[in-house]
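With one protein chain withheld, the remaining protein chains of the complex are depicted in position.
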Amino acid sequence: MSRRLKTAAGLGLTAIMLFPVYWMINVSFTRDTDMRASPPHVFPFDPTLEGYRAVLDQQLPYLGTSLLVGLGTVLLTVVLSAPAGYSLAKLRPRGGGALSFVLLIAQMIPGIIMAMGFYAIYLKAGVLNSTAGLILADSTIAVPFGVLIFTAFMSGIPDELTAAATVDGAGPLRTFWSVVLPVSRNAVVTVSLFAFLWAWSDFVFATTLDGGGDHQPITLGIYRYIGNNNQQWNAIMATAVIASIPATLLLILAQRYVAAGVTAGAVKD
Amino acid sequence: MRLSRSARRRLGAAAALTLTACLTVACSSSDPGSGSADAASGPYTIWDPYPQFDDGSAWVKLLNTCGAEAGVTVKRTGYDTTDLTNKALLAAQQDNSPDVLIVDNPVVSTLAEAGALTTTEETKLDTAGIEPNLLAAGQLGGKTYGVPIGANTLALYYNKAVLTKAGVDPAGLKDWAALTAALAKVKQSGGKGITFSAIGTEEGSFQFLPWFWGSGAQLTRLDSPEAVSALTLWTDWLKQGYAPNSVLNNTQTTSWQEFATGDYAFGENGTWQLANAKKTGFDYGIIAIPSRAGGTAPAPTGGEFVTAPVRSDKARYAVSQRLITCLTSADNALTTDTTLSYVAATAAVQRKQVAATPELAVWVEAVKAAKGRTSDDLGTRYPKISQPLWTAFQAALSGSQSPPDALKAAQTTAAAATR
Partner (left out) sequence: MAHDTTIRTGAAATVPVRAGTAPARRARRTRQVAAWAFLAPVVAYLLAFYAYPLYRNLDLSLRHYTVRSFVQGDAPFSGADNYRTVFGDPSFGPALLHTVVFTGVSLVFQFALGLALAVFFAQSFRLSATLRALFLVPWLLPLIVSASTWSWMLNSDSGIVNAALGVVGVDPVNWLTSPQWSLVSVIIANIWIGVPFNLVVLYSGLQAIPGEIYEAAALDGSTGWSTFWRVTFPLLRPVSAITLLLGLVYTLKVFDIIWIMTRGGPTDSSTTLATWSYRLSFGSLLPEFGPGAAVGNLLIVMALVCGLVYIRIQHRQAT
């Protein structure tokens, strides 16, 4: 396949994948009277900006909170899980297998039960309705994932690399800091991406722990259009569209950092 | 190792960034007003299921005014309505309930059963002027647990142009036979018949009840011949193509969107759609849902109750009582019900509403004939009946069971659950 053909194929695949997203955009411009037209309108021929007007008036502060929560969760997750992954992959702690197991099980606890547990703890600690509390809660979705992913990636780092560092006189901390972490860039990016995405799209923690907060994430903002009897679908979809834009840019930036053959480069060095 | 040195610098910067970020976050989070308000002097918390209203809305302004009149500040939070029940139970468990809680009427008996709500007797709330059929939804074992803020119910919206084309006079649609005949004519003339919501949740049961009760059936016996006739009516509509298959998955909003396309002759929907009806751009009318034998079928009441949850600090009840009285007082109820597009809970305010908007008369009549889902002292037995009921109509409409079989199974489940 020529490069140009590959780009065309890539565009085609992306288009198929993103068709539901297109449909969401389509609905965001559709008037109430056309929403259930049969056959459906493939393109909003008679568009309305009603949804977007509502969103731009009301939703921007929510977006800021979501970004802050997302980035906070990323930092917390990486800081906690990267060292743990290194230890499990390279230092072979006794009981490490059991710990990985616990991490796996931890992810099976339903989010709503976690949220109910947190509610009681947060209420006593007085961190209910705070951004920091929400970051902490959101990180619980990502930390076990982070540890397991770091373990899987770091166990692929050749032992010669860490052995060489040890011969150079580096202790485990220095080995981790200056050898393992730099070659684990892909893992860091991957874990960060998903930590961000989970925090961004979390609803259960947000509503239980930050429902009455002054700074609420975008997933709660959407509920402004889901009244007790009626839902304003074009505004709901418009919120999702607007909310996706900054986050998409962030994803594209992050993807550029996933580099090929990082391990190889380091060995040569 | 050159690479490692540069990496170290990069990571050092990242770590510094982390620290700063943590600090900023921690600082921004120490919000003193956000915790529970335990001191009697603290702000009074109000939870409602109206997340669509923001701080500038008439509703929130009213809350603040009532707070000011009672000499306190109020802190209001709007939750998604399904979420609010869980939240209220959880808060009650942790003794962190709001001072005033506004919830959907069938939830009142659940929360009362949980011991999470005070009685109107305890908080000295006056319920004398409230229509008895509306208040009944908030009563359990002879006690009243809240005041309705207003009510809504279901009726049939119709599209004048579609009916004219089919040669149907809406005034003559007084029983099921006439309605089904009208649907046949509509289909013949190339229109679409009727849309409703038969989704497998409480929303679907809410929409089925006018037909269920309109057949003469009782919730205590789901497999009676009357009940079977109601479910057969719906399934036949689907089989004949008078109603779309999508009703199985329709929420009331989806069903409204279908009606709003202008293709459908009828849409079963609530009072709250009045404002949207004006935006559709076609002529519409409203008739009450007919019963099987003729006349208006009892529809279930919708709408919320204002309640005062149990708090450990009983001194707060006095102010809560003033807040609730203010919210449900005649003038304020009129404003609130107009914003929500509800019918008021007292006859006096209903008269005012009709005087201001004559087209509300149909709805006021419908609300008078309406009946609470948890009424007849069903209370918390209602949810255990409603779930088998929606399972039954889902089974019959999707064709996996016949109406009598589906309802028989439902009755068995309900009887076991409510025993």
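Labels A and B are assigned to the chains in the order they are written; within every chain, residues are numbered from 1.
Throughout what follows, contacts are C-beta pairs under 8 Å (C-beta built on N, C-alpha and C of every residue); 3 or more make two chains touch, one makes a residue touch a chain.
Given the structure is predicted, the values throughout are model-derived calculations rather than measurements.
Enquirer: Which residue among B:I199, B:I286, B:A345 or B:A414 touches the omitted chain?
Expert: B:I199
Enquirer: If the missing chain were put back, which residues of chain A would it touch?
Expert: 3-4, 6-7, 9-11, 13-14, 17-18, 20-21, 23-24, 27, 36-40, 42, 79-81, 83-84, 86-88, 91-94, 96-97, 99-110, 112-114, 116-118, 120-121, 136, 140, 143, 145, 147-149, 151-153, 155-156, 166-167, 169-174, 176, 186-187, 189-190, 193-194, 197, 200-201, 203, 218-219, 222, 226, 233, 236-237, 240, 243-244, 247-248, 251-252, 254-256, 258-264, 267
Enquirer: What does the interface between chain B and the hidden chain look like in terms of residue numbers?
Expert: 82, 85-86, 89, 92-93, 106-107, 110-111, 113-116, 199-202, 244-246, 248-249, 258, 261, 380, 382-384, 386-387, 391, 394-395, 397-401
We take it that only the chains that are shown with their structure count from here on.
Enquirer: Would you mind writing out the residues of chain B in touch with chain A in their complex?
Expert: Checking each residue of chain B against chain A gives 1-5, 7-8, 11, 17-18, 21-22, 25-26, 28-31, 34-36, 45, 49-52, 54, 75, 77, 79-81, 83, 86-87, 90, 93-94, 96, 104, 152, 251-254, 256-258, 260-263, 270, 272-273, 276, 279-281, 302, 304.
Enquirer: Can you list the residues on chain A that touch chain B in the complex?
Expert: That would be residues 32-38, 58, 68, 71-72, 75, 79, 112, 116, 119-120, 123, 126-133, 135, 165, 168, 177-179, 181-182, 207-208, 211-215, 223-233, 265-266, 269 of chain A.
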